[in-house]
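Quick notes on the structure that follows.
Let's look at subunit A:
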Amino acid sequence: MTSDTRNIVLDVQNLSIHYGDAPAVTGAYLTLREGEKMAVVGESGSGKTSLANAIAGFLDPLVGSVRADRLDFRYAPLNRSIDPRRQPRIPVRTPGMSMVFQDAMHSLDPVWTIGSQLVAVLRGAERMTARAARAAAVKRLAAVGIADPGRVMRARPTELSGGMRQRVMIAIAMASHPALLIADEPTSALDATLAVSTMQLMFDLADQEGTALLMITHDIELCRRFTDTTVVMHQGRVVETIASDRLDHARDPYTRGLLACVPTLETATLAELPTLQSIAAAERTAAA
Partner candidate 1 sequence: MTVRSVDDAGIRVTDLGRDFHRVQAVRSVTFAVAPGRRVGIVGESGSGKSTVARIIAGLDRPTRGTVHVDGQDLRSALSTARGRREYRRRVQLIAQDTTSTFDPRFTIRQSLRVPGQRLGGWTRAECDTAIEEIAEELSIDVSLLERRPAQLSGGQRQRMAIARALLVRPRYLVCDEAVSALDVSVQGAVLNLLKRYSTDHDAALLFVSHGLPATAFITDELIVMYRGEIAEAGRTTQVLGRPTDPYTRALVGAYREMESARSGA
Partner candidate 2 sequence: GCGSAASSEESSAFVIVTAAQPPSFSYETSATGYEAGEFWANTGATLIRNPYVEGEGDLSASQDLFGFEPLLAESYEVSEDRLTYTFHLDPDAKSVAGNTITADDVLFSIKRKFETPTSVVPFVSAPALTDPDTQVTVIDESTVSITISDPGYGFTLLSMLANQPYNIYDSTVLLEHATDDDPYAVEWSETNASYGFGAYELTDYTPGEQMVYTANPGYVLGEPEITTIVQRVVPDAGQRANLVRSGDAQIATQLRPADQVDLADSGAAQIFTVPTNAYVYIPLLTTAEPFDDPEVRRAFSMAIPYDDIIDDVYRGRLDPVGSILSEDAPGFDGEGLAAPEHDPAQAQEILEAAGYTEPVEFTLTVNSAVPDLEETAVLIQSAAADAGFDVTVDSVNSAVFQEGLAAKTFQASMGRDYAIVQSPPYVLALFYTPGSPLNWPNYETPEFSAALAEGNAVGDPLTPEAGAWWNEAQRILQTDLPTIYVGYVQPLNAFGNDVGGYVFRTDNVIDYSQLTRETE
């Protein structure tokens, strides 16, 4: 890690998020370099989504507040918008930063056709004719594995299955050639086949464009397989940042417990599934 000479794309130091008076994230830090793929894992409610939203500048100013020593994005210093209440009512995107949200069902605009949504982003990123944009859009839909891009261009989101929507979202988010793509549980609604293939597509695209990736997931198998670095969160804190291929050597007890609980097809044969409690209990008896 120390030898990494790539440019830092995102630098977050000591970031805290409060909902009202309740802290959701306390003192988070992370550093992301060009082309790096980073996963954020952790228990439900540990503040992963809040962290991602704060970085992208989408925290709801009515309920949340953000403080940080440093929240820098190479292409645009972010400190200007750190207090959500000072933000304009319609959030302004940080140039070069795109985000795919957790909720594929509701994140696409239900009243516009897929084609128009994709074309708008394409034409926003580059000057091109409507015809060229449509052609490019079809190509991009095909690139994310949509079998029938012509029809999908004309369809509205409600006419698509969850998997298709997820792919369309990725296609749209990548259409503006972002330097950083944040993806919040992009595969949660998908079964394993779709999850893997979707993930693969996203990473291939990111590789092609040199995009850095920050992905939130609860699927440890996926992050092990696709990412360079894993950040583990627990109760609003970053408890561990570790290279993904070294996850099995994690030192933090929470990370280790979490890893032990991951169900696999093998665990199906066990009489009882392991849980954090049972592991702790086992460790206690072992220690005793």
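Basis for inclusion: all candidates are chains of the complex that A comes from, given by their letters.
In this section, a contact is a pair of C-beta atoms (placed from the backbone, for glycine too) under 8 Å apart; a residue touches a chain by one contact, two chains touch by 3 or more; residues count from 1.
Computed from a prediction, not measured in an experiment: that's the story for all the values here.
J.: Pick out the one candidate among 1 or 2 that is in contact with subunit A within this complex.
T.: In this complex, the candidate that touches subunit A is number 1.
J.: Which of the residues in subunit A come into contact with candidate 1 in the complex?
T.: By the definition above, subunit A touches candidate 1 via 43-45, 161-163, 189-196, 218, 220-222, 224-225, 245, 248, 257-258, 261-268, 270, 272-278.
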